[in-house]
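What you see is the complex with one protein chain gone and the rest in place.
Chains: A and B, in written order; residue numbering restarts at 1 for each.
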Amino acid sequence: MGVSDRTVLEVYRYLPENQTEPTFQTYEIDSQDNWVVLDALNHIKAEIDSTLSFRWSCRMGVCGSCGMMVNGEPKLTCETFIRDYDTMTVRIEPLNHFPVIRDLVINMDDFMEKLPTVSPWLIPDQDKPLDEGEYLQTPGQVARYKRFSMCINCMLCYSACPVYGLDSSFTGPAALALAERYNLDSRDHGRKERAATVTAHEGIWECTYVGECTQVCPKDVDPAGAIQMLKLSYALDWAKSVVMPKRGRS
Amino acid sequence: MVEKMDSLQHDVLIVGAGGAGLRAAIAVARDHPGTSVGLISKVYPMRSHTVSAEGGAAAVISASDSLDDHAYDTIAGSDWLADQDAVEVLVENAPDEMLQLEHWGCPWSRDADGHVSVRPFGGMKLERTWYAADKTGFHLLHTLFQTALKFDAIIRYDEWFVTSLIVADGRCQGVVAIDIRTGEMLSIGAKSVVLCTGGGGRVYPFTTNGNIKTGDGMALAYRAGVPLKDMEFVQYHPTGLPGTGILITEAARGEGGVLLNNEGRRYLQDYGLGQPLDLKDPDHPRKQTMELGPRDRLSQAFIKEREAGRTFEGADGDYVELDIRHLGEREIDRKIPMVRELAVRYVGIDPVHDPIPVRTVVHYMMGGIDTDIQGATSLPGLFAAGECACVSVNGANRLGSNSLTEILVFGARAAVAAADHARRVSPPSNQLLENSAGSEQSRLETTLLRKDATYETTFGIRSDLQDALEEGAGIFRDKTTLERACSKITSLKERYENLVLTDTSRTFNTELVTALELGAMLDIGEAIAHSALARTESRGSHQRTDHPDRDDPGFLKHSLAYRSEGNPTIDYKNVTITRWPPGERVYGGE
Partner (left out) sequence: MTRELTKPLPRNWWLKKAAYFRFMMRELTSVAVLAYTLLIVWTLGSAANSGGFSTLYAFLSTSLSVSLHVVILALALYHTGTWIALTPKVMVLWRDDERVDPDFIAGVTGISFLMITGATIWLVLM
């Protein structure tokens, strides 16, 4: 540890007030062996060029703000070590498929607007008063949905998804995974309520199962899996409603 | 997203969308229909630092536990500086807040029978810490955020940075904020403002706190004439990873992890924290002893060990070892998976096979904006809750897992008080709002954004401030170190006047945000150093080597730092004692 190494960072720059096209700026730095990409960016910001703009906060992989393209792959920069790249030059760009506000800062309004449409909150059968205590849920029942509840909204999956890149009306991996997170929760009865958005044209059926969202997800959420599970469960719901039109699941 | 209007107005405006702010917003939206709520945050809500909390949140749930025990542990942990009426409010409301989160979908870890699990935590007599593996804060924050999406009454201003409070006619009537994306400066009017802006650990160089924890809200209140209370009490956590300062949660010790010095000895036994039990003993880890002692005592023990040469030397500073190997891979992966994830990633050590290097690290501010038990400050219309506030339930040392509870209980409580206040007053005039934004805009243009040669850099001043506090107001301090810190901060404030930014663009100007944050950090740094200098006793996390004893006749009091020309004025007010007269803090089972 502590060994320094000459690294060249090629960083995407865009300032709308002065530019119409992005440029790449090259910074040569002495990077430490234990540095993540974010450390290098912070070093540049503090020592070389304070105008470089990017988002970050927790620097421990949990707040979800530091996603960028590193050598063409979407990464959380606070978890991505420079030493893992054997190229001399590391190229840093804003996440793909999002409008760029400035430098490495993307606009994620689209996701923030989509999120509420999948009703990502618990919809119980009926409201239970607090003095009746907690809903019982075994560790096994927690395990059923736990994985899909680990999403940090980092947007890496959206920038890996060509379907979203081609058509941004697609609800997308993280939002759909959250829908399945609540659908699978034994306390929740909102599956029907979520059907409208989830099974709409822009919802699960737009997914052609490229599977890259799951590959790039830094928190092992498996959004691709969640979407396939949604397809199956809503297809079964539909089949049941055709066979037994009266009963329909609640 | 916000529609731009000529004037933005709300009944209740909440600054900060971490655990406290979101809980407050939901409280108003759900329980006071018809009240309009604004929720401003300098980052998207789910980026707030509550997200990083790992270990859990305390609330009495088991039949063998009692509210009085939780209260007593908190008060003893605080070295009797907590206000006991506030502590009673905390412990009484804690179980309902935890249940409420459960009803909103929080994935609490469960026992086999389906009930919520609780784990032991430092300084707590019984298992009463609710947890969601070791990502409790993450789940808590996302549950609150997602639940808040349900309420149309909550209007969010994401990535807006509040630069000042609007005070007129003796009351707070809103805030001025920059929309970071466009650089536009706007007033947002409100009948009540609730500050939920979190802590300020970033004033120190080595901290578990994220980049956004710069004490902005404390500084906003301080500049508006509201005192900052008990700022000298800064919590160092005993187990941070060297280099990054990333936290290894106390839950690692709650589940049985032990601390070892370079002789392989469980050194805490030498610091009045009881005798170690064998790791195989069914009673290990024994509550309130050894590794489950309070944080102030554990961090102080680390420094003493270092002085005695019994710590390891590493490239990123001295460290001791946290050993959890005896838990085994399965338990580690079930109960504290993130500990493993973080250790493997950031120090290249798999705790299943090797002990984790750890050292003390700045973690939490016990002090903050002085509020009463309803969350009201001395400025009418201004409320505060969460880590930025000081009610005070944490006194001179916070017990782990009380903070997540505090942000929920007092977040909701301050919101209710703010909504009540909003019903009694009239909204601010458009004229006032227009003028406030205008004058704040020109203040920035004549200072940070003036087109001038750069004399000083934000980053230079910031690291000098951090070093001044670490050297002068660290775990152990004395008159000389504190006086040095005070005078350094004075000169840093002068240097700040000469600060000119390189980046003068409007779009997403992060240098401007950092510079504004630095302004806040200087203010709270000043309050910390001066309050610490004035308190000539040792209590909890405030250890004066020149005044090593607790002095109840002189200092069973909260300090209040008021901003004034030059140095802050330090005043005091009494601690509220209800049922637990000051006593000795006993850890170690005697």
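Everything below uses one rule, namely that a contact is a pair of C-beta atoms (placed from the backbone, for glycine too) under 8 Å apart; a residue touches a chain by one contact, two chains touch by 3 or more.
This is a predicted model, so every value here is computed, not measured.
Of the candidate positions B:Ser62, B:Thr182, B:Gln275 or B:Ser463, contact with the hidden chain is made by B:Thr182. The residue touching the chain not shown here, chosen from B:Thr74, B:Thr507 or B:Gln543, is B:Thr507. Residues of chain A in touch with the missing chain: 14, 16-17, 20, 22, 72, 97, 99-102, 107, 138-140, 142-144, 162, 165-166, 208-212, 215, 222, 224-225, 228-229, 231-232.
In this section, only the chains that are shown with their structure count from here on.
Mean C-alpha position of chain A lies 27 Å from that of chain B.
Taken together, the chain B residues at the contact with chain A in this complex read 1, 43-44, 46-49, 51-52, 96, 99-100, 102-105, 107-116, 135, 138-139, 142, 146-147, 149-150, 158, 181, 210-212, 243-244, 246-247, 315-316, 342, 345-346, 457-459, 501-503, 505-511. By the touch criterion stated above, chain A contacts chain B in their complex at residues 1-2, 15-18, 34, 45-47, 50-51, 53-65, 79, 101-103, 105, 107-109, 112-113, 115-116, 119-122, 124, 127-128, 130, 133-139, 141-142, 145-146, 149-153, 178, 182, 185, 187-188.
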